[in-house]
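First the structure, which I've put down as structure tokens, then a few questions once you've had a look.
Omission of a single protein chain aside, the complex is shown with its protein chains in their original locations.
Per-chain residue numbering starts at 1, and chain names A and B are given in the order in which the chains are listed.
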Amino acid sequence: MTTAHTLTVDHATVGYGDRVVLEDLELTVPPGRFSVIVGANACGKSTLLRAMARLLVPRAGAVLLDGRQVHREPARRVAQLLGLLPQQPVAPEGIVVADLVGRGRHPHQGPFQRWTTEDDEAVAQALEAAGVLDLADRSVDELSGGQRQRVWIAMALAQRTDVLLLDEPTTFLDVAHQVEVLDLVTDLNRERGTTVVAVLHDLNLAARYADHLFAMKAGRLVAAGPPSEVVTADLVRDVFGLESVVIPDPTSGAPLVLPLGRHHTGA
Amino acid sequence: MTATVARPATTAHAALAASRRARRRRRALVTGGLLALVVALALVALMVGETFVPLGDVVRVALGQTVPGASFTVGELRLPRTATAVLAGLAFGAGGVTFQTMLRNPLASPDIIGISSGASVAAVFGILVLGVSGPTLSAMAVGLGLATALLIYLLAYRDGLLGARLVLVGIGAGAFLHAMVQWMLLRASAWDLPAAIRWLTGSLNDSSWEQVRPLAIAVLLVGPVMVLASRPLAVLQLGDDAATGLGVRVERTRLLLLVGAVVLVSFATATTGPIAFLAFLAGPIAARLVGPGATLVLPAGLVGAALTLAADLVGQHAFDTRFPVGVVTGAIGAPYLVYLLIRSNRAGGSL
Partner (left out) sequence: MTTQSPTRPPAPARERAVSRRRRWVWLAAALALVAVAAVVSVAFGTRVVSLGDVVGALVGKDEGIAAAAVRARVPRTVLALLVGAALGLAGAVMQGVTRNPLGDPGILGITMGASLAVVSGIAFLGITTLPQYVWFALVGAALTSVFVYLVGSIGRGGPTPLKLALAGAATTAAFSSLVSAILLPRIDVMNVFRFWQIGGVGGATWEAIGIVLPFLVVGTALTLASARGLDALALGDDLATGLGVHVTRARVLAAVGAVLLAGAATAVAGPIAFVGLVVPHAARLVVGVDHRWVLPFSALTGAVLLTLADVIGRVVARPGEIEVGIVTALIGAPVFVALARRRRVVQL
């Protein structure tokens, strides 16, 4: 059902204050795929995602959704197509899960419009897809970190957008919950064809889950493509300044990066 | 998404919708109850005083009939006072909760972060130094209230707005403006207690029809806008990034809400002085009553009105000395403030 929206970054220059972080960056997000942006700390990967999500306005160039600039389009209409899960969203104190997820319906509601059965349906399906339907009446404050993150993803799902941007969705989660969240995002991508772009810290998790990788260094895109082509020892050295051995992951066949140190040179 | 329709989960979905409707019904009930409470308190305020006026006479006077012995007391003395209480309560409550929600901090109400002090300075200057009143005074109060809010906003703005910085800058600005008020009260040699109390803690003693009019117009014009804007406000609560993702123009919405709330609070301050803790108290009480996750602008306004009426009744009749309303709300507000401070710090500081 996805009409494959295309998100492109067109020669964008982005920064904060007088500091330029991304310069003349260009990329196209493959529609209907799960893309992950990777890179060392402060390489501009979050900045890139924030520019895609129109949290930052490029100084030059543009971010285009189906050929139209996301900053110029009516905010509500863009929000019907392009969803975002920011790094640190804030849950109002005491709010119950269903109400929080219900706020994801905002772009579909006019100022005078009442809550519709479609809204109810969207919230229920989002809760179900994120596996938190049984938590619907619980207060968000009581949930564990992993549950809470799934609730936030449910909120983004209730928004029913065809493109979903996730800014480090696995930060502060232990490894089991990281896998859980990424499995959920993969389901979403496979079952609904949602285009997903995520920023991830963990290169190995990124290589395993992503269909498409964008590797960044110092505000530039240094490689893009399927993990099996992109993740090499040379790239890891270039992007992270780390010597490593890359082997096929015995469970998935995706590339697996084994870092070397001064004491474990592999020689 | 249509592919996932046929499944046994429909009962769960129905339950979900039902519990949402139940929550909404509860909110509607509470709001209705608050409205009834405000009406009841207003009637009581019109009935009791030096002379007791029976309910029937009160209603007749309120409807514009002439009732010997009651028309003056009720129509000219008590009605303006009661109207001022209701309108100021609505304005302080709605304005306060808007700030608290927007800044995600119950302590960030206009009276604590200096917004109402700006309006106070203008009002004191207007009355004591320039000798103006009525619409001119309101205009001055709103002007300086907005200027103060804008200044605080700009001073706090640095690579985006940070709620914490806004609160701190507001505390500093508030202290400065408060000192200005005290200075003017001293300079004008007008340090008589009623004036001091009015401009430091708020009082209804100077209520008159002439004073009510600008406030009424402000509440009627701005109030509905604020109620309508409470939906984007609820989205803003999720954080600036999430709100942008949900299609809210963060800066524009915040500016609209800020201006609306400042206008309400400034008009009310010009009329009654900064009634202590009212803007701060109404929101959290409304949140407790209505339950979490609801929009609070209207309920908080009603709570504000009810509080003002009740506090004024207590201040006028409960003790040997007549206390101005601000002293009573201050005395109620203080322990509650402390309780809330403890609670909100423990919870991490949202409403």
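Following the convention adopted for this analysis, a residue touches a chain if its C-beta (ideal position, glycine included) is under 8 Å from a C-beta of that chain, and two chains touch if they have at least 3 such contacts.
Since the structure is predicted, the reported quantities are computational estimates derived from the model, not experimental observations.
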item	value
Among the chains presented, those that the missing one touches	B
Given B:Val97, B:Leu238, B:Ala276 or B:Leu313, the one touching the chain that is not displayed	B:Ala276
Among B:Leu77, B:Leu168 or B:Val227, the residue in touch with the chain that has been omitted	B:Leu168
Contact footprint on chain B, counting only the chain that is left out	105, 107, 111-112, 155-156, 158, 162, 164-165, 167-169, 171-176, 178-180, 182-183, 186-187, 189, 191-193, 196-197, 200-201, 276-277, 319-321, 323-324, 326-331, 333-335, 337-338, 341-342, 345-349
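Quick note on the criterion: only the chains that are shown with their structure count from here on.
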item	value
Centre-to-centre distance between chain B and chain A (centres being mean Cα positions), rounded to whole Å	40
Of all residues in chain A, those that touch chain B in their complex	1, 16-17, 50, 53-55, 75-80, 82-96, 98-100, 102-104, 106-107, 109, 111-112, 115, 117, 120-121, 123-125, 127-129, 133, 136-137, 139, 141, 156, 159-160, 165, 167, 191-192
Partner chain A, residues of chain B touching it in the complex	1-4, 9, 12-13, 16-17, 19-20, 23-24, 104, 159, 228, 231-232, 234-235, 237-242, 244-249, 287, 291-293, 344, 347-348, 350-351
